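A single protein chain has been removed from this complex, and every other one stays in its place.
Chain nomenclature is as follows: A, B and C, assigned in order of appearance, with residue numbering initiated at 1 for each chain independently.
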Amino acid sequence: MNSLGISWAGSLTRLAGGLAAASLTLAAATGAASAQETDAVTIGYAISKSGPNAGGADMTVTPNYELWVHEVNERGGLTLPDGSQRPIEVIEYDDRSSAEEVVRAVERLATQDKVDLILPPWGTGFNLAVAPLMARHGYPHLAGAAVTDKADDFVERWDTSFWFMGGGEDYTHALAEVLIEARDAGTINNSVAMVSVADGFGIDLVKAARPTLEEAGFEIAYDKAFPPQTSDFATIINEAAGTGADTFIAFSYPPHTFALTKQAQVASYNPAVFYLGVGAGFPVYTNISGGQMEGVMSLGGIDPDNALNAEYRARHEAVIGRAPDYWGSVLIYASLQMLEQAIERVGLDKAEIAKELSTGTFDTVLGETKLENNQLRNIWWTGQWQDGTFVAVAPGDRDGAGEASLPKPAWQ
Amino acid sequence: MNGRLEITGLKKRFGGLTAVNGVSFAVEPGEVIGLLGPNGSGKTTVMNMVSGALRADAGSIRFDGVELTRLKPNKIAKHGVARTFQLVRPLPTLSVAENVLLSFAFGRKRHWGREAQMLVEEKLEFVGLGGRGGEEVGNLTYIDQKRMELARALASEPKLLLLDEWLAGLNPSELRIGIDLVRHLQGLGMSVLLVEHIMEAVRALCSRCVVMSAGEVIASGESEAVLKAPQVISAYLGDDHA
Amino acid sequence: MIENLVNGLVLGGTYALVAMGLTIQYGIARIMNLAFGDLIIAACFGTFVLYSGFALSPVLALFLIVPLGFAFNYFIYQIVMRPLVARAPNSEALEVDSILVTFGLLFVIQGILLVIFGGAYTSYSYLNTPVNVLGTIVAANRLVAFVLALIFGAGILFVLFRTRWGTTLRAVALAPESAPLYGIDVNASARLAFAIGGALAASGGVVVSMYQTFTATAGVVFTMKALIVVILGGKGSLTGALVAGLLLGVVETMVAAYIDPGLTLAATYTVFLLLLLVRPSGMFGKAG
């Protein structure tokens, strides 16, 4: 009757074997990680190289990390306060678009690889997931690809965290500014059709947009959220067109942004204001819209006369092989330049770097850059495709801002 | 009322086909009764309704004073009705002993632990598988699998045993062993409802028979008399022979 | 109303096209292919490369990529699936094994695409021109998917029910155990069916790439949609896949139009789960 019960002896032996194997593997992993060059500055990051987040990370974040490291090492390395230079050595992990993986990878970078600096992952959720860890281990956290209205709260909670992309309210206020001007000029009516992707980004923006637009006296005629997996927008475009609104706003991700564009073209839906979410500022958008991106609006934008930015775009294309997007890329790159300059001023002490980032003034591709309460505010909130460039149009009172050109010309 | 099976007006339809149409008969306590009929006459369907594998469309099945008609197979087993299957169905991942133990554990009286193990050995002994409890069922010969299945049915300590062609496929010497086993059960006071094609066995075991054809009972009574009845012969062999 | 119906049918055309391949692989070859969506994505990338690199129109690309899909799946069956089929004691064991092994295959294909193309969103514009169907404007590229689904569906149905060859395949689908008794080479038939399914996946990929943005990791979305359609339609039923695909498109469009676009997927799953509960064998499947 031995087969009935569990054989304790055999099972425990097997368990012990498993544990021994596990600890051996652990030991092996430890040994491998500690064998690193001593004179290099180690910089680690975990990024989504597979899974659903890979698309976003591969557009906005990873290329800029690679570009920056490439450039720094080409210059001979990071310059320290004493003038010496040390090359960067990168340790990168794939977080597989999983929150648990990204947390563990950062723990590994901090406590196992003991890297000098850690660069953040892609996405609002993942940046928040690693924020407590970065703070606990004292790493300055340059949250680049994260849009949040709660940055003030986060800075209070984690004073070594820095936020570079603003929040939903920033973007919607800027948009409302553009819309009010167009309405006052008689270009558009009072009605707005708005859709958003049902996920953190879409909700944050649409939640900020509702009160902002209503305060500005706009009537929201259509307001729906769609699941991120949506690929067909025929019905949504039909319904939005049916409302007679002159303004169409979509807080969308790239696949939706592209599909909305194609569907609007097919349906000859041509509202005076056609504002889309992430992806409209991607270089590939030119192909997707069949070269008809003129007048399309979105988040971000650049000042076409800014030589620094133009130069950055050229370098990105030369090193990475494709152009950066017109929104997040330059912000991420600027955050890395700030990091580099902070190190040059105060060395590799993490607390000192954080303090310098918080208080110092830096020369970046954005021009002279200074953080306000650990947040980058010097951002272009709204942009518009004009003559083949995604030009920044808001805030309109800042130097370099273009003029929004409305109504949008018809699709051909 | 002790251990009497009473079937009245039992009906079952499958789609447009009426498989069992108003069957009534009874099995008295301690009696071995044969349920006969050509293939497709509805015998196994009756068995399935008694054991709960199928639900009757109409009619009633009472056993030991309890209405079984709407009960699930596990409840029916707990009321003291056990069965074997037309094709042997051993549980392949369980050892021979575990196959039998299962019925003790969930049968009428729920035995478990050391006591149950002894009971299992006893039952295996009874069917002629003594000492072979540790073997894999897959390795048993056909007759031994049949023995194991009988032991498994007996292990739920039934008052009524349903044997569905349990003797089919045995060679003459095995058949003799099988018949002796069933007779032994009768000696223990158990009622047995036997679906069987082997007339030799029916004659040897059953005092009474019920013969079905096309879903209806066409004859019942003393075995010898029933087996000679013209309607029975014609049902088996076709009208030409009547 | 008519507008939504047309939009729904056109959307459903894609679902049907994609699902027919899976239902053939599952119904006849008995392989539950979780890597199906990744084959579609591979075909998307193939079309993209041909279009942007060699200026080959996606419609012409069909003639290159569909045979490639056939050949690739033919070899996959021969190398990976056949040993599993040979060793499986019963169809359930094969089901579990095929789920597991194609799950591995999914990652291999996805990984190769990631290495070659990276994780970026890929999209191009082709045949994005309006066509008037019963007063509703639909995109030509989506109409192509719809028409292809009907053509392939009708073509394969013709083959299955009007040719000797098709009778063989159906025999394998219905009774793989007894088919050899009639002199049918089950292995060859299954391999063929698997390859045809793969060719359909490739054609789906070519068409989908014309209007949908894709990434190397987006395959699972297609697999799941196709699976739902297959189960809705009934395992192995081509007609079922066709009807269920179109129906799903209509349901999604109606929900988006009259209830809330946010509930389209929830509605899909609700319809799917309810049907599974009421009729587990699907709309066109055999009961039991």
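The rule is simple: contacts are C-beta pairs under 8 Å (C-beta built on N, C-alpha and C of every residue); 3 or more make two chains touch, one makes a residue touch a chain.
Just so it is clear, contacts and distances are computed from a predicted model.
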_Undepicted complex member, UniProt protein name, chosen from "Cytochrome bo(3) ubiquinol oxidase subunit 3", "Hydrogenase expression/formation protein hypE", "Monovalent cation/H+ antiporter subunit D" or "Amino acid/amide ABC transporter membrane protein 2, HAAT family"_ = "Amino acid/amide ABC transporter membrane protein 2, HAAT family"
*For the chain omitted from this view, which of the shown chains does it touch?*
A, B, C
*Residue among C:71, C:175 or C:224 that touches the chain left out of view*: C:224
_Contact set of chain A toward the excluded chain (per top definition)_ = 4-6, 8-9, 11-12, 14-16, 18-19, 21-22, 25-26, 29, 32, 49-52, 92-101, 103-105, 107-108, 110-112, 124-125, 128-129, 131-132, 136-137, 157, 198-200, 202-204, 207, 225, 227-228
_Even though one chain is hidden, which residues of chain B still touch it in the full complex?_
51-53, 72-74, 77-78, 82-83, 85, 89, 91-94, 98, 101-103, 105-108, 110, 112, 152, 156
*Could you please point out the chain C residues that touch the chain left off the display?*
32, 80, 83-84, 87, 92, 95-97, 99-101, 103-112, 114-115, 220, 224, 227-228, 231, 235, 260, 262-263, 265-266, 269-270, 272-273, 276-277, 280
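Here is the rule we use: only the chains that are shown with their structure count from here on.
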*asked:* If I average the C-alpha coordinates per chain and also across every protein chain shown, which chain's average lies closest to the global one?
replied: C
_Chain whose mean Cα position lies farthest from chain A_ = B
*State, to the nearest whole Å, the distance from the C-alpha centre of chain B to the C-alpha centre of chain C.*
49
*asked:* Averaging over Cα atoms per chain, report the distance between chain A and chain B in Å.
replied: 72
*asked:* Taking the mean of the C-alpha atoms as each chain's centre, how many Å separate chain A from chain C?
replied: 34
*Considering chain B alone, which of its residues make contact with at least two other chains?*
none
_Of chain A, residues touching chain C in the complex_ = 48-52, 54-55, 57-59, 195, 198, 224-227, 229-232, 234-236, 238-239, 254-255, 258-259, 262-263, 265-268, 279, 282, 284, 287-290
_Give the list of chain C residues in touch with chain A in this complex._
3-4, 7, 10-11, 52, 110-111, 114, 118-125, 128-130, 137-139, 211-213, 215-217, 221, 252-253, 256-257, 260-262, 264-265
